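Working notes for the structure below.
Note that this complex is displayed minus one protein chain, with the remaining chains in position.
And now, chain A:
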Amino acid sequence: MALGSRAASWWARLLSPGPGVVPRGPPAWLAVGLAACRRPYSSGGKEKIDMSTYPVESIRNFSIIAHVDHGKSTLADRLLEITGTIATTDRNKQVLDKLQVERERGITVKAQSASLFYNHKGVKYLLNLIDTPGHVDFNYEVSRSLSACQGVILVVDANEGIQAQTVANFYLAFEAQLAIIPVINKIDLKNADPERVEKQIEKLFDIPVNECIRISAKQGTNIEKVLEKVIEKIPPPSFNTTDPLKALVFDSTFDHYRGVIANIALFGGEIEKGHKIVSAHTKKRYEVNEVGILTPNEQPTDKLYAGQVGYLIAGMKEVTEAQIGDTLFMHKQPVEPLPGFKSAKPMVFAGMYPVDQTEYNNLKSALERLTLNDSSVTVHRDSSLALGAGWRLGFLGLLHMEVFNQRLEQEYNMSVILTAPTVPYKAILSSAKLIKEYGKAEITIINPAQFPDKLSVSEYLEPTVLGTIVTPQEYIGKIIVLCQDRRAVQKDMLYIDEHRVMLKYLFPLNEIVVDFYDALKSLSSGYASFDYEDAGYQAADLIKMDILLNGNPVEELATIIHCDKAYATGKFLCERLKDAIPRQLFEIAIQAAIGKKIIARETLKAYRKNVVAKCYGGDITRRMKLLKRQAEGKKLMRKIGNVEVPRDAFIHVLKRQPDK
């Protein structure tokens, strides 16, 4: 889901266009005396930091969490500056939001972390800023990142106040029992109202007003105070170097030269080059090649100790070998794996096809390269009679899907057809025969073609999410109507101050995957914010709807929908098809049907006259070009019975409407 883009961030101006590209130059604030740009990995020859000089008592592990565009990255920049982190290490930093898509959208997709060194009251502190993805699509990754922390900085915009994502992020931190430092950012803005925001925080999160720090990350106001609070309020990790090695993998990236680089947090023991380690999840054994800290680029160290955060390279070939949430331990010294590990579970599926089938192989290799860095995308080969060979991809959520698509386009220059997203339904089978066939009673349905008949099913299930909406009160009426229209059930409604309301609704996931966010934004003039979290499955009255052209079903247009939505969806699809199919020599009935029952119909009239009026000397060349193009197009048409349907018509109907 698009979360809107924000003004070009500070980073956007400084960072190079994409991964693997040598940066153009040093950051502006480091301009003096900085000439050479080095690749991130070329840190050889540099004196290694002795990590043993940082005992657990002087370590603080924390995250910054915020609603999109509330200033998380800007605050991180200031923290890096004030601690001299960037100035004391390599200059060619591509920290935090380094993907083009992140900079354009103002979101963090791929978390980056950094170790900061800070002297406070004569003590040398090691502050590990563990970045998190900024959206609940990456909820699981956020929770893993947070589990490596003992505290968080909760950033809230002094103008916008608490937003949906602020709430979601707060509860993630709260449930993880982390120390929370509320920070009110952008106090320099004309419309800033920090008092109101402090009251919201008190009301919603039960944090006393006087604990909030008012800052302007942009202008650098009160940043020192934030660092002081981090040291004072966040407890040091309570792990022992003498314990056996226990390391949490909280992120991983793939490097074409060095393989997988796993970001780890040490919950016990120590680790160095040459150690033999084992993954609790895969049980595979590796030898450690390199360890180090992130500053924010990798900087090798001799060792890492309990409580510290850094990276590890150990000959892992694929990111699936370093899954987020996995625990690493010393060979022959197994430990209890850290709780909470689970494999990525796709929540939204969409078909992806090359615009031009000759691009299939290029797209395939682009997909392979992109999934190297994103193991949470599931990829299954698929093919459609209309759209050709392609894939069915599973994503963590809508934003994830969009980001993935955008990265394909921007980083690999691939233009693709992405079909409207669908969600994974389930069916509880009642037919003994089918249960035997599937080997289980509960099956997951991704493709409408696999939809089992009602007669052999005791119950259909659909995925749900708990949605949080924060809005100025004047839009409540419209938003409630929108939510009811989307079959949502209200769970909570709370005034967080005299003007703002927080609504909680249980939504069927498929009701929000297509255009809910756009609808919400447009009816609230952009003021309402939305976020959601997984809420399991619920029973639902699902049916399969077919689309017929002159009585013949069009396989690729069959959909699974809730019976309440059948008429509206059927009508919508028929209308859209009517616009997309060209008139032909005979009348075409476009129908939506459930079983044998027709629920919607549009009629496309036959051509009565289409011959071009003039065709003389000068017109002939132009005419022939057009005719030949039409003849070529005809060869590519999909025939449904005697009806010819151009590929564009399928694209028009199946394609996701881009968010505005």
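Here is the rule we go by: contacts are C-beta pairs under 8 Å (C-beta built on N, C-alpha and C of every residue); 3 or more make two chains touch, one makes a residue touch a chain; residues count from 1.
Basically, contacts and distances are computed from a predicted model.
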Response to the item:
From "Radical S-adenosyl methionine domain-containing protein", "Response regulatory domain-containing protein", "Cullin family profile domain-containing protein" or "Necdin-like 2", the UniProt protein name for the chain not displayed is "Radical S-adenosyl methionine domain-containing protein"
Worksheet item: Looking at A:385, A:449 or A:627, which makes contact with the chain not pictured?
Response: A:627
Response to the item:
Those residues of chain A that touch the unshown chain are 583-586, 605, 607-618, 620-621, 623-624, 627-628, 630-631, 633-635
